[in-house]
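Below is one structure; the comments refer to it alone.
Only a single protein chain was left out; the remaining protein chains are all shown in position.
Order of writing sets the labels: A, B and C. Residues in every chain begin at 1.
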Amino acid sequence: MQQPSTDEHPVVQHAHPTAGVYLRVATILVILTVIEVGVFYVPAFHSILVPALLLLSAVKFTLVVMFYMHLKMDSRFFTFLFGGPLLLGLGMTMGLMFLFGAFALRR
Amino acid sequence: MSRLKRLMSWLTTTDHKRIGLLYFYTAFVFFLVGGLEALFIRAQLAQPDGHVVSAETFNQLFTMHGTTMVFLALMPLTASFFNYIVPLQIGARDVAFPRLNAFSYWVFVLGALLMNASWFTGPLFHAGRLNVAPDAGWFGYANLTSRQYSPGPNIDFWLLGLQILGVSSLAAGFNFIVTILNLRAPGMKMMRLPVFSWMTLVTSFLIITAFPVITVALVLLMFDRFFGTHFYLTSAGGDPVLWQHLFWIFGHPEVYILILPAMGIVSEVLPTFARKPLFGYTVVVYSGVLIGFMGWGVWSHHMFSVGLGPIADSVFSATTMLIAVPTGVKIFNWLATLWGGQLRFTTAMLFAIGFIALFTIGGLSGVTHASPPADLQQTDTYYVVAHIHYVLFGGTIFGLFAGMYYWWPKMTGRLLSETLGKWHFALVFVGMNLAFFPMHLIGLLGMPRRIYTYSPDLGVSTLNLVSTIGAFLIGVGVLVFIWNVWRTRTRGQTAGNDPWGGATLEWTISSPPPVHNFDVIPTVASRLPRWTKTQLKAIPEGAKLAEIHVPGGSIWPLVTALGLPVLALAPLSHRLPFAFVGATIILLGIFRWAFEPFEA
Amino acid sequence: MTECWDSSTFDAVSRDRRWLLPLLCAAGAACGGPFPQSSLRPRSDFAGAIDRLFTDIFWWAVLVFILVEGLLLFIIVRYRYREGAPTPKPTHGHTLLEIAWTLAPALILVFIAVPTMRTIFATQTDSPAGALRVEVVAHQWWWEYRYPELGVVTANELHLPAGRTVALALTSADVIHSFWAPGLGGKRDVIPGRTNRLVLRPDSVDTLLGQCAEFCGASHANMRLRVMVEAEPAFQAWVGRQQAGAASVAKGSLAEQGQQAFRRYGCVGCHTMGTMSTAIIGPNLTHLGSRMTIAGGLFPNDSVHLTRWIADPPAEKPGSIMPNMHVPAGDLAALIAYLRTMR
Partner (left out) sequence: MTIAAATHRTSMGLDSRKMAFWAFIGSECLLFGSLISTYLVYKGRSVVGPYPHDILNIPFTSVSTFDLLMSSLMMVLALAAVQRGDLKWAKVWLVATALLGIFFLSGQVYEFTSFVREGLTLQTNLFGATFFVLTGTHGAHVTVGVVWLLTLWVRALQGQLTAANAVTVEICGLYWHFVDVIWIVIFTVVYLIQ
């Protein structure tokens, strides 16, 4: 039993999107995947292959996290719990790649 | 209660206070084990060409000394205070997930026992000797840990033990994050949270982010040792330096996992005995958060001698020096807390002041390590051994001792003897400086660490003897503490709710607290509830005391935890059936746990 | 206290570090000798640069130390509990003070960081043309030195000419080690699969001690080394002796029996010996007799220690990869006679 007070909040379920939104997101995800695979096979894109693919997968990643995992609607704090470590991980990956010479200009 | 029933009540307990006590006693036993290992090390090094132990045993001793102190003594000792004190400080009935909490404890015990079993199980591995303890140093650098250079079970014990301990720490990390964020008493805003609880929160975040990295590093090592991959082996293009990076990406946050809780304890003890609120509360909290965050960007300063190139050296040197700023800020704020106070030198206060004095020395030698060229003469010598002991002994252990004297009356209802306490402090303080200060010079004069013998030509024999004497003085001091604890059980003065005049919520309830902690969850109106007149009454007018529901125990956390060491026996003994048995136990435990009616 | 020093002790500590001497003596260590492995005794440009940097940082640290600990002591005395004193004023903070003690350490760190960065880049340069190249190969648990331009291969004792820049290329044959001769400068890890470099110029004639600084297994403590910094003529003379072929053994001598034993007991399977064998698992023994130490710098190179060593290497040096060949006493004496001839 807890005493009621202004500082305690009942657990609120944030409104979740409807099935229609889910379907639209799924459609976009599928289209993006098709584009990804397409970019991979079209020689004309090969000069921008890596940035293009990274961008596309980042968009897919964000869509799933925002809509399917409800971060867009849910508490900002969950975004912090997820985003903080995500950024740490990204920083670690970049740091390690730098230390192992992945970004060094190939001579 | 019958004896069996009493035992079962401990095996199934989900009460954070009982789990805190279990953590304390278990971790303290391992603190003694690690200390004993240290005394063997010092006995061997008391004179040049020593013959107390063999080279192999010495290598196991320093490896297990480091591993034990970090993972089996200091971390679980801080965990014991997280468990016992944090829910009381934030005004909660228990932690967020009591059974997960029990699980953390049991996993810790079983992992610790598995790793230490290596001292006695040599004959099972036909090793021709009793001890097959880990022997590659506590940071186990590849490729010395590969099958080729460490064919025995030594490293297997180490890596499997660490994997299991990681599970324990991670589970505790999630638990305390949620507990502190979600179970605060009404009115306890984040900026009213006691500093110790704040540091517990920061530590928990460090745990849940740093431990996955060591988990992966160990998984790769497991694959190298058991399945013939080449992650750390040059023969197929791998690189042993990858291990060092992964280890220290974990290892540096780990240093803060060890020191931040102690800083939190000191931030509680100093105000209480100075009769002044903590100076610059917000700054102290934010600098703790900042230290935790910046701890992620400095790992390669453990690797300046690897030869990472001038750019990497400069970057990591700069980030490391930056960390000195929030650390220094904390020290100045503690000094300002004491300034103008009425200092009562209880044992807890002495240890807290000792913390400031000694941690400062450790911090300053740390600055000399932050400069890569200077570090090249210091790393892997006794100078660095001096540094870590000023930080982890002068810092963490002094902070923990301060916490023990401070909260012992709360945890047991009886005050530790102040007379014995002062002897304890004096012996440990003198012994500590005698043991570790000469090590600065020993290192600068050229003695590397991790050597079981040294030549009299180095000219460091006398200094080493002094250091050994200091180490044994510490041992005597710890014995005094044990005697103090023992006699307090029956002869200690009873404490009452609040023997020190503390400011935080744990002092509002009886010592030891009832199972449900608070008859009524207090409403908090200030940072120092017991020192402020504006504090709302704990029991609102006309409130009806509802019946308090106390959760029952559960055996399933223990059962699930048991599965882990059984699983680990499979790679250890190269017998697959253990894996099936272990996995079955874990699955059974989880399902029974999940569908058990339980409410907290 | 003064009788502790002779000139060599005094010399052992660099000029700007003389203040340390009383401290050392007070600690009871100074009578132990000239500290041949001290990092406070720079004998090269590299070590000198580090030493100057460390001295800088050290004094900053002393300043902060005195400030903090002095303040702490003052507070303890001044603000100790007194009977009947009023409850202290509850101060919660002071913004200006917080800013001040954030900036002050930051400023000090700038004074440390600038010379640090300068030294980092100054000490990690490419080797100049004409530098003496030496390949250092670390083994469990001994050091191999190859002078590719001179055709010299030796073990554990590194000979360097004073005043000439040396470029060390460090590689490992097994696990990670760390090459450290404090007088020459900071340590550098020796990592399998990588080649690390150290460029430095020894500046005075001296014999320096060093040893492996990265834990590398059972006999890590026994992986020692010596650096003989010699004047150019002495160095050239040493090179000349090393370049000469193996010494010849007199017919019918004990040494000749030893030579046969060397072959018979399989020593040739691991050691290079003149033209007789070219194996490279263990140290090159062609000029063993010219070295001061054996077994990774562990023992003096004399008949007594050599005999004990060959009789049972793992007993003398835990984990030794050189096995006990169970050489009977007679053959052992012959072997020793032979090895002592190989100067």
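FYI, a contact is a pair of C-beta atoms (placed from the backbone, for glycine too) under 8 Å apart; a residue touches a chain by one contact, two chains touch by 3 or more.
Only a predicted model underlies this, so the values are computations on that prediction, with no experimental measurement involved.
Trainee: Touched by the hidden chain, which of the shown chains?
Mentor: Listed by label, the shown chains it touches are A, B.
Trainee: May I ask which residue of B:P212, B:G340 or B:P512 touches the chain that does not appear here?
Mentor: B:P212
Trainee: If I consider the whole complex, including the chain that's not displayed, which of B:R147, B:H230 or B:R530 touches that chain?
Mentor: Candidates B:R147, B:H230 or B:R530; residue touching the omitted chain: B:H230.
Trainee: Could you please point out the chain B residues that touch the chain left off the display?
Mentor: Touch set of chain B with respect to the missing chain: 96-100, 170, 173-175, 177-178, 181-184, 188, 208-213, 215-217, 219-220, 223, 227-231, 236-239, 242, 246, 249, 590-591, 593-594, 598-600.
Trainee: What is the set of chain A residues that contact the non-displayed chain in the whole complex?
Mentor: Looking at chain A, the ones touching the missing chain are residues 2, 4, 7-13, 16, 18-19, 22-23, 26, 29-30, 33, 36-37, 39-41, 49-50, 53-54, 56-57, 60-61, 64-65, 67-69, 75, 77-78, 81-82, 84-86, 88-90, 92-93, 96-97, 100, 102.
Throughout what follows, only the chains that are shown with their structure count from here on.
Trainee: Connecting every touching chain pair, does the picture come out as line, ring, star, complete or other?
Mentor: line
Trainee: Chain C: which residues touch two or more other chains?
Mentor: In chain C, no residue touches at least two other chains, as defined above.
Trainee: Where in chain B do residues touch two or more of the other chains?
Mentor: If we look for residues of chain B contacting two or more partner chains, we find 239.
Trainee: Which positions of chain A touch chain B when the two form their complex?
Mentor: 1-3, 5-8, 77, 84-85, 88, 91-92, 95-96, 98-100
Trainee: In their shared complex, at which residues does chain B touch chain C?
Mentor: Touch residues, chain B against chain C: 54-56, 59, 136-137, 141-144, 149, 234, 238-241, 274-277, 279-283, 305-307, 309-310, 313-314, 317-318, 321-322, 324-325, 328-329, 331-333, 335-336, 338-345, 353, 356-357, 360-361, 364-365, 367-368, 370-381, 438, 441, 444-463, 466, 531.
Trainee: With touch defined as at the start, can you tell me which chain C residues reach chain B in the complex?
Mentor: For this pair, the touching residues of chain C are 23-24, 27-29, 31-40, 47, 49-50, 53-54, 57-58, 60-61, 64-65, 68-69, 71-72, 75-76, 79-82, 85, 87-94, 97-98, 101-102, 105-106, 109, 112-113, 116-117, 119-121, 123-124, 140, 174-176, 178, 180, 182, 185-189, 191-194, 196-197, 209-222, 224, 318-319.
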